[in-house]
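With one protein chain removed, the remaining protein chains of the complex are shown where they sit.
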Amino acid sequence: MEKKIYLDNAATTRTRPEVVDAMLPYFTEKFGNPSSVYEFASQNKKAVDEARGTIAKALGADITEVYFTGGGTEADNWAIKATAEAYKAKGNHIITTKIEHHAVLHTCEYLEKNGYEVTYLDVDEYGIVKLDQLEKAIKPTTILITIMFANNEIGTIQPIKEIGEIAKRNKILFHTDAVQAFAQVDINVNDMGIDMLSASAHKLNGPKGIGFLYIKKGVKIRSLIHGGAQERQRRAGTENVPGVVGFGKAVEIAMATMEDRAKKEIELRDYLIKRVLAEVPYTRLNGDRVKRLPNNANFSFQFIEGESLLIMLDMNHICASSGSACTSGSLDPSHVLLAIGLPHEIAHGSLRLTLSEDNTVEEIDYTVEKIKEIVDKLRKMSPLYEDFTRKR
Amino acid sequence: MEKKIYLDNAATTRTRPEVVDAMLPYFTEKFGNPSSVYEFASQNKKAVDEARGTIAKALGADITEVYFTGGGTEADNWAIKATAEAYKAKGNHIITTKIEHHAVLHTCEYLEKNGYEVTYLDVDEYGIVKLDQLEKAIKPTTILITIMFANNEIGTIQPIKEIGEIAKRNKILFHTDAVQAFAQVDINVNDMGIDMLSASAHKLNGPKGIGFLYIKKGVKIRSLIHGGAQERQRRAGTENVPGVVGFGKAVEIAMATMEDRAKKEIELRDYLIKRVLAEVPYTRLNGDRVKRLPNNANFSFQFIEGESLLIMLDMNHICASSGSACTSGSLDPSHVLLAIGLPHEIAHGSLRLTLSEDNTVEEIDYTVEKIKEIVDKLRKMSPLYEDFTRKR
Amino acid sequence: MYTEKVMDHFSNPRNVGEIENASGVGTVGNAKCGDIMRMYLDIDETGVIQDVKFKTFGCGAAVATSSMATELVKGKTVEEALKITNKSVMEALDGLPPVKVHCSLLAEEAIHAALWDYAEKNNIKIEGLEKPKSDIHEEEETIEY
Partner (left out) sequence: MYTEKVMDHFSNPRNVGEIENASGVGTVGNAKCGDIMRMYLDIDETGVIQDVKFKTFGCGAAVATSSMATELVKGKTVEEALKITNKSVMEALDGLPPVKVHCSLLAEEAIHAALWDYAEKNNIKIEGLEKPKSDIHEEEETIEY
């Protein structure tokens, strides 16, 4: 295969070689079960707790507040379902937004089928939650506010601290899906009033299949996965030691490089945005210009359809995404783009490019040229463009 | 550290170097998200489905019937909770046994708190379910029978085919926790009338943090983890590609070597059992002499306590287990040993040795010598032994 | 995901374009579903389809099925063209992924819609052709850039 240009870091990231190196001994050498009593295995318990400590530090949390899961989705499911169950006596109302990841949305829909009431908050045209709407949505029966830290499609960062304050003032638990934000932007769970937070290693150059849920001390929440006494009896199942160790290493590196990385990514991202908007007509940038993830650019190209665009980019060895990865193949346009007010035909023509610090200006230049060519080609075959030019 | 003797393969196993080699490219090279449309990622989808095919073949199942999970515990939770939910209209009664792994037992207890009725079947002194009791336990409201394939502590293998027939005759779903049995003994889901089956990679020289649930075509069961459309919309979350690939490789090897391996393990196991029973007085073998996993030996040494024995073995670089790994540290004696009728004091003095094909006769000889020494030492400090000798 | 044939027709679509004063033009699908196909037919006095062009807004499968459909109708009589089903389009492409089957339906409908337009313009009735139901049934509001 020719050299590819990977611009889909919101879907998943390359596991860093240093991370793999850190994991390797735990497969074939230090392979013991951390729950075993013998010395050979107890070193693994130590390794798991070291990773836990690294993650706790990255959040400004205590080491006892971090619980490993099988990924971001499980963490979201856990936070929402188990809170719903634990606080049933208090109420049955949950507040979330229309732009959450499906891990949150479908979990909420599941709860709706089981007697819970869910309010899906609107967002403004930039994808930001309206705080006054949030305040108004709160009822005596509200037991949970779950609002994502940063959106996976358009990169918009929510006013988490303000949401945390509203939650605290109203004595409601606040969970945030930080799968896209953790170790990318500054997070301090205490300063921000976060009671629960989900994250996933493979979004930050760690391995797939490992995530965590931060649960503030004192928050009573049930288990989602019952069984052995692992994770302080809150999440059963033999610990994924290599995964945990890899996660720890990835966080260690991501936190150490966060500032420089963000700076580099923002520069490249802004260059990309500037060129695309200037050189491709009938194009808009989705999401907020400033309150957005350092590596996210999301465009809508009028008159063309996203999948065609993606395949043609792929034929030019450029990896990109339209909606979120796990829903491509579905026929519905992105719920996030609809929520920020895009009409269907324009939502269908969207492209998400999510950078990493490894991308170069040359790659961006090449990508922009290809986008221009392809958009032009697709518009020439588009009946919508034909209608538009006729009307003019 | 000096060379260790690892005799705790029921707790977890060493990941095979070939398995790690198979996984490695999926961390740093082929790291794409299988749900992405571009070629670079779709090769990962293929890799995942190849592993799925290997596993399906090992079960005599169809490739569309295998769903990856974050481990054996998640698979058990999924099978039981989601069946309970899906068949709520039909009934609320579940049948299981007293000797299940906590992943099953605690899930059943959770359901009991939520309006379900659970029958915990007794087992005989060898740990085998009484089929007439099973038949008698069935009610019009019974929706699920969940009985483990082989026990993790005493290694007893259940009459799965007979149980499957009873389930089928009564039109009740049958789930089996095969975490200890999969790829160790012959399994054919169709011949055995199994509707759902759980397994976990790290028990068969695969990586930790990956498992699967087999779900027979046509079995309606809900999701446990909601979100993206992965695993045919039944289990959300970005696929753990390296984990899945490693699982596939581990199964491929385990199936190819099963017969030889079992033969070797049984020989070594029987040698171990024979020596221990002959050379350590007041000792019994727990579990069935014949219907047992090839690699499992479980002894009770009267008058002594298991943890002390384990620590002293550990001081001699022998890794072993008393109850199951994830409950050591708890003060209760093994529920399995109590269920086969052992009194508490004897259940407390149990030792599980689970072999692998890598163990040698020399290791077993050394271990037997050490067991003799340690049991002797501990008995000399035991007030129970003092009482016993005085009484004689 | 796609067969080689689909990829070929997607990357080098045949008969893209418009026909001035076409004998029949049909547009089916809608932006909401993400697929719009427009087919132009040039039909001579003997009822033979002399030329065909298309424009498509849609996924890879939509483009490929449109392209293949134009190849299949070209040179056919109206009656023969009518017999082209979504199955024949799919088969000619060596198959489509299950989620994309609807695209081939759209191609069939696009042919029918263009033929219907031709019949209406010429005030004739084509045996077995019904008024196509699919069409852009709602104009989406446009937004400002």
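First chain written, first letter: the chains are A, B and C, and each begins at residue 1.
Just so it is clear, a residue touches a chain if its C-beta (ideal position, glycine included) is under 8 Å from a C-beta of that chain, and two chains touch if they have at least 3 such contacts.
Source: prediction; values computed, not measured.
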item: Neighbouring displayed chains - absent chain, whole complex; value: B
item: Option touching the unshown chain, where B:N188, B:T257, B:S308 or B:S356 are the choices; value: B:S308
item: Per the touch definition above, residue among B:K46, B:K88, B:R232 or B:H344 touching the missing chain; value: B:H344
item: Residues in chain B touching the chain absent from view; value: 282-284, 302-305, 307-308, 311-312, 315, 329-331, 333, 341-346, 348, 380-386
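Assume only the chains that are shown with their structure count from here on.
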item: Overall pattern in which the protein chains touch one another (line/ring/star/complete/other); value: line
item: Centre-to-centre distance between chain C and chain A (centres being mean Cα positions), rounded to whole Å; value: 39
item: Residues of chain A touching at least two other chains; value: 307, 311, 329-330
item: In chain C, residues with contacts to at least two other chains; value: none
